[in-house]
Each structure stands twice: as C-alpha cells, then as structure tokens.
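Yeah, one chain of the complex is gone here, protein chain that is, but the others are all in their spots.
Should a chain be cited, it is by its letter among A, B, C, D and E, assigned in written order, with residues numbered from 1 in that chain.
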Amino acid sequence: MKEGQIKKFQKERERLNKIVMKYGKTNIKRFYSIDSQTYKAGALSAKTKELLGLVASLVLRCDDCVKYHIIQCRKQKVKDDELEEALSIALVVGGSIVIPHLRRAFEAWKQVHKN
Amino acid sequence: MKEGQIKKFQKERERLNKIVMKYGKTNIKRFYSIDSQTYKAGALSAKTKELLGLVASLVLRCDDCVKYHIIQCRKQKVKDDELEEALSIALVVGGSIVIPHLRRAFEAWKQVHKN
Amino acid sequence: MKEGQIKKFQKERERLNKIVMKYGKTNIKRFYSIDSQTYKAGALSAKTKELLGLVASLVLRCDDCVKYHIIQCRKQKVKDDELEEALSIALVVGGSIVIPHLRRAFEAWKQVHKN
Amino acid sequence: MKEGQIKKFQKERERLNKIVMKYGKTNIKRFYSIDSQTYKAGALSAKTKELLGLVASLVLRCDDCVKYHIIQCRKQKVKDDELEEALSIALVVGGSIVIPHLRRAFEAWKQVHKN
Amino acid sequence: MKEGQIKKFQKERERLNKIVMKYGKTNIKRFYSIDSQTYKAGALSAKTKELLGLVASLVLRCDDCVKYHIIQCRKQKVKDDELEEALSIALVVGGSIVIPHLRRAFEAWKQVHKN
Partner (left out) sequence: MKEGQIKKFQKERERLNKIVMKYGKTNIKRFYSIDSQTYKAGALSAKTKELLGLVASLVLRCDDCVKYHIIQCRKQKVKDDELEEALSIALVVGGSIVIPHLRRAFEAWKQVHKN
C-alpha cells in the first residue's frame, strides 16, 4: 500500500456505499444503522470496541473490514503496542491463514500514521 | 468496476478454466459437471436456483462466485427488488463482514445492466 | 433425531431466546427484529426466502439454523423435490464438509412430516 | 446448560487436554504456550484481551472457545453491560448465523454467576 | 468419547446416509460418488490422501469429518507421530479455534486403537 492508499480506500468505500444505498431498502438501511450504533462508546469505550471489531475482522479475514477498523483505531488513539497485542490475539486464534491479512493490517497501520 | 469489467471477468474466467481443464482429471471434471447440472431448472426454477447460488456465495464471501451468479441472475431476468431482498438475507445471515462483498455485488448488478 | 425432537428443539430455542432478551439491549433487539423482517414475503415469496435462508445456513454449517429453516420450509409448503434441489446446491457450493449437516437436514425434514 | 455444567465443561476440557499432551510434541506444546501467553496483561489489560478472545471465538462460532472465554471474562470481573456490548459487536459482525452461539454464550454467562 | 463410540458413530452415520439416499437424487448421488473416488490411491497413496482429508476437515472444524478420517487413517496404518505431525499443521494453519476439535481428534485416535 503506497502513500495515499488510505484516502483512495475511503473514497472507493463511499462510492460503493452510495450504490448500496441506491438499491438497498429498509432492512439493509437498518442493518447499516445498527452497524454504526454498535461501535458507539457505552459500557465499553469506543477504543475497546474498535479493537473488538478489528480482531473479529482479522480472524474472519476480511481485508476491507480490517483496514476500516485500523483507521478507526488510529482515530481512537490506539497505541502501537496495544494494536500489536490485539493483532497477536487474532493471529493465535485464527492461525497462520491469518498471516497475509496480518501483513496488510500492519501495513495499513504504518500508512495511517502518515496521514 | 468500470464498464467492460463484466466481459473482462468472463474472459479471465474462461482463460483460467482452460488451465484447470488442462491439468484436471476425472474427479475435477466430474465436479465441474455436477456444478453446472445443479443450477438447471427442475422442481425449482433456474431463477430461484441462481438466487440460491448467489446467497450461498455471498455469505461465504467469494467475490468471483458472487459476480458469476449476478450475471446469471440478470440472464434469468431477476428484478431489482428481488435481488435486493436476496442480498438482504445474505447480509443478515452473514453479518457486517459481508458488507464489502455486498457493495461489490450491487456494483456488479449495476454493471450487468449496461451490457 | 427421534420423534418429538422438533418440539424439544423449539422449546429449547425459546428458553434460550428469553435469556438473550433478558441480557440483550437495543442493538441485539434491533438485530432480532431485522432478522425476522427479512424473511417476510415481498418481491420474493416467503417460501423462496426460507429456501435462501436454508441454503445460507447449510453452507455456513449451522445445524440449529438449518433445523429452524427446515421447519419454516415445511410451513411454507416446500415439496420434497424442491427441498432436495436446494440442498443439492448447498452441497455443491459448500463441498463434502457440508455432508454431516446435510444428513441432519434431511433427518429434520423427515421429522417435520411426522408433526 | 444446567447448574454444574461449567464444572463439567472444565473437567472434560482438562481430561482431553491430557490426551493432547500425551500425543503432542514440541510444536503443539509451543502453540499451547503462545496461546496462554497471548492473554496475559500487557499494554492491554487481561480483561480487554479476554473480551477480544470472546468476540473472535463467537464470530468463528466455536462454542467451547466461547464458553472458555466467558469463564475468563467472569474472572476478569467483566460486567453485564460490558459483556452485552462485546457480544453485540460479534452478532453484528458475524450475522444471524451467530445467534445459536450467542444464546449459549448468554446462558453460560448466566451460569458462571451461580458458581 | 467412551469405548464403543466409534462403532456408534459409524452406525449413526450409516443410518443418516440412508435418509440422504432416500431423498437425494442424481446430483447428490454423483457428489457422494466423487467423494469416495477422490480418496482412492493414485499418484498419491490412500494414506497420504486420508491425511489430506483429515487436515482439511480439521481446519474447517468439522468433528464428524475429522472422526471419519481418523478411522480411515487408522485403516491406512498411519503411525502416531505421522498423525501428530499432520494435526500440528492443522493447528498452526487454523489457530487456537481448532483446539477443541484437535482434542476430540486425538481422543478419537486413542479410541480407534481399542477396536
């Protein structure tokens, strides 16, 4: 991922979400709404919730989801060693099959510090 | 996905299937044969079967498979709201991890209407 | 699955859903609500939607979900050969790893005809 | 899950781990060692790590792993609403296919408060 | 798994396969046929193929499939340390989420030596 790829990723995501919103009706819209509500600070902090979303995304091996939560973790001021420990858990739970996604997760992490 | 990408996708798929057929022996060939038989109209219509294949592909998060079934759904004259309802089920069953693939599914759907 | 197991399954499901509802707050409740809305008849019939839910559940190999949709398919008057064709698609998409769940799906199908 | 099932679960787990240790050599033993190290308090608290393990286990739909982390969450003094929010994230990320495991997660949570 | 459970497992498997064969038509029957052909000795020995089936089943976390291949591995005279190495690969590839299934795999392995 070269410099500027985070912005490119976000723009593409927005472009595609518009297509979803064009076709999507009540259930899809309600799903999107729950999805954003779930990560709001509550009994758990927004930071902890982003780490939960990140680890869930990594063990399920979804690069786009991982990248999204990496960006959110940065916004929530997650530190390098906190991120490393969260990703270690994902690696141990999910196994070596997670490694290609782990690589891209750390690269995205490196990238979000340039913005 | 820009215009023409559906055709590009189909050509690449054909090119790679030739490589599979070059190396593949009886079992792989028989698998391919069952695979195409399974979607033939029977007690269920070919249209319903393509929707089943689409939803199965989406919850398993296989972009290539989703794109293939999107093309087939178009051939079977699936309507916008029918597609939207099938994709909603996949989203609810499979969760937010499905969203990146859902976005690409709707984009492919938009694209197949240009051909 | 011996006779009466469908009822036992439904009772256990209700008992556990009560525990979820005891602890669950807005997001979980809203998720449950979307989940039930999604299968309501619309552009696609309730019957087609149950088949979609069944195939999604089978390729994801969730026995409880499969059993639930088998019961719903029966309510929607799905016929033997329609069910068989839907399950064939799940088998071909999901592979032999699906077979243990396919066995239990057909057993549940046999069972719901006794009730 | 009736009263006493948590203890039964733990005893069975120990019994089976002994069999693994009887057959398992260096690599399996080293894996077990990393596995336990990963959840030790560090930059992230042991409590946060257990929540990460719980959510990862739930989206991957492993009942035994979920139950294990539920027990650990209790030991780490996770509160009801914290647990509920973590499980909500797992539900939204993983979708309705997670629901049968969510039910059993909440039941185990109820159960660990009796011990 | 107590003594005699391997036999019980095989009997149950046969009973359920009869139900599949009662409902299943051409595609399901052809799938079953490919499934059994694939493990026949060829360029790779039947023993190697059973190990491949075992590892595939374990990373996909299907207990029934694992148990079936454990029985087949025993028939193919797989040795303890060969089995341990195959299972180690599955553990490393699939991660700690595999552990509950690994435990049951080794227990089944212990069990097949009593028959």
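Everything below uses one rule, namely that contacts are C-beta pairs under 8 Å (C-beta built on N, C-alpha and C of every residue); 3 or more make two chains touch, one makes a residue touch a chain.
On a predicted model such as this, the values are computed, not experimentally measured, just so you know.
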item	value
Visible chains in contact with the missing one	A, B, C, D, E
Selected from E:6, E:19 or E:51 as touching the chain missing from the view	E:51
Subunit D, residues in touch with the chain not shown (by the definition above)	26-27, 30-31, 34, 37-38
For subunit E, the residues touching the chain missing from this view	34-35, 38-39, 42-44, 48-49, 51-53, 55-57, 59-60, 65, 79, 81-82, 84-86, 88-90, 92-94
Touching residues on subunit A - with respect to the absent chain	61, 80-81, 83-84, 87-88, 91-92, 96-97, 99-100, 102-104, 106-107, 109-110
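Note that in this section only the chains that are shown with their structure count from here on.
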item	value
Touching subunit B and also subunit E, the following chains	A, C, D
Chain at maximum distance from subunit E, centres defined as averaged CA atoms	A
Superposition rotation for subunit C onto subunit D, Cα-based, multiple of 5°	120
Subunit C against subunit B, contact positions shared by both copies (same if over half, else different)	same
Result of counting contacting C-beta pairs for B-D and A-C, higher pair	B-D
Distance between chain centroids, defined by C-alpha means - subunit A, subunit D (Å)	23
Numbers and ranges of subunit C residues touching at least 2 other chains	27, 31, 34-35, 38, 56-57, 60, 65, 81, 84, 88, 92
